[in-house]
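Yeah, one chain of the complex is gone here, protein chain that is, but the others are all in their spots.
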Amino acid sequence: MEFGLDKPLVDIQNLTFRRGERVIYDDMSMQFQRGKVTAIMGPSGIGKTTLLRLIGGQLKPDSGKILFEGADIPSLNRQELYQARKKMSMLFQSGALFTEMSVFDNVAFPIREHTRLPEAIIRTMVLMKLEAVGLRGARDLMPAELSGGMARRAALARAIALDPQLIMYDEPFAGQDPISMGVIVRLIRSLNDALGLTSIVVSHDVAEVMSIADYVYVVAERRVIGHGTPEQLRQHESPLVQQFLQGQADGPVPFHFKAADYATELMELSR
Amino acid sequence: MASRKLELFVGFFVALAIAALLLLALKVANTGVAGSDQSYQLLAKFENIGGLKARSPVKVGGVVVGRVASIQLDPESFQPVVTLEINSSYNNFPETSSLAILTSGLLGEQYIGLQPGFVDENVEILKNGDYIEDTKSAIVLEELIGQFLFNRGNQ
Partner (left out) sequence: MLKQIQQLGANTLGTLQGLGRATLMLFGALWGRPRPLKNWHLYMKQIYVVGVLSLLIILVSGLFIGMVLALQGYTVLAKFGAEQMLGPLVALSLLRELGPVVTALLFAGRAGSALTAEIGLMKATEQLSSMEMMAVDPLRRVIAPRFWAGVISMPLLALIFNAVGILGGHLVGVDWLGVDGGGYWSAMQANVDFQQDVVNGVIKSIVFAFVVTVIALHKGFDAVPTSEGISQATTQTVVTASLAVLGFDFVLTAVMFGG
């Protein structure tokens, strides 16, 4: 199925999503172009991970469309959804390696589940993927024996095991030391270019994202507040975008959580 | 391989369970007089069956030859009718045989004792569905005591 390569791989149109009474997204639209690294940035707690789960079909939006290769994910039936998921993969924040299997078996897991290839070919495929993330030597280790950065790389090898078209990274840089952060930044970029992937990176690490993304969406207050290439964003006129990019403590996003007046509350206490 | 060891353990586990089942089936439980194709039924009326229950044994000289299949009350004579299921390898009891409801030990379960009768040319052999006429009821303790006191009073 060819949909015209100029069309976006993932197209979110007028998405509205509520969790209980709380509105997470209100009438939001985004496009993710093929072969590009698109980043979604925003302050924590605005449901960036939720967006990835919406694209993966684990959550259903209240209204709006999420088109993946032209098919509307929320309206797919179970079987079609599982077919669509075979073309995408997701790197979870924790890595989410299966703790009872070795690194090798973890990477082999999706291949064994979805194909009937002989064990020799699976071995070759797994070693290739592990080589790509630099962990070929660690194939017999258990996930508990890996450092955080290595676990994330092993999970990345597993995510690309079946050569997906789309790969979604959930906070790939969170809690990494500078070296493994650099390794992952390089991996995201090089895998994207070498395998012709489309990447979506969700993160709040401004410097790393600005260095690898082709296009950036800044999300806050239930909607997109600014988008463009990293260059365009730096020139963006919105104070909210600027506050976020430069990491200022106070600004349109207030430092203080909503509270009663400070002075009156202190007076109450002393009474 | 690790999975072979796993299968070995599971196999051992299942074998142990089968052994346990065999022990329970053969040594513990009474698989007893099985299915109706290997047994035949006899009927008997009693005055009083005492504590007799379905599945109580039927014994000849202490040997179990069958079990009580069911107990009903005859709607006309108001007498209990007991259906006995007798193993078909014991199929030559004469119709002069008698039944008695007995108790094993002082407090034990009640069972039916079958006393085979005499045989001559006029006596037929009991067949499926026949009635045994000569029956002795269960001994009811209260009646026994009452009788004893009555006899004492007469003296």
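Letters A and B name the chains as they come in the text, with residue numbers starting at 1 for each one.
We adopt the following convention: a residue touches a chain if its C-beta (ideal position, glycine included) is under 8 Å from a C-beta of that chain, and two chains touch if they have at least 3 such contacts.
If you're wondering where the values come from, they're calculated on a predicted model, not measured in any experiment.
Colleague: Just name the one of B:6, B:73, B:123 or B:140 that touches the chain not displayed here.
Modeller: Of all options in B:6, B:73, B:123 or B:140, contact with the hidden chain holds for B:6.
Colleague: Out of A:9, A:66 or A:90, which touches the unshown chain?
Modeller: Here the residue in touch with the unshown chain is A:90.
Colleague: Which chain A residues would touch the chain omitted from the figure, given the whole complex?
Modeller: Interface with the chain not displayed, on the chain A side: 53, 56, 58, 82-83, 85-86, 88-90, 92-94, 96-99, 109-110, 113-114, 155.
Colleague: Please identify, in ascending order, the residues of chain B that touch the omitted chain?
Modeller: 3, 6-7, 9-10, 12-14, 16-17, 19-21, 23-25, 27-32, 55, 57, 64, 105, 107-109
Simple rule for what comes next: only the chains that are shown with their structure count from here on.
Colleague: How many angstrom lie between the centres of chain A and chain B, each centre taken as the mean Cα position?
Modeller: About 76 Å separates the centre of chain A from that of chain B.
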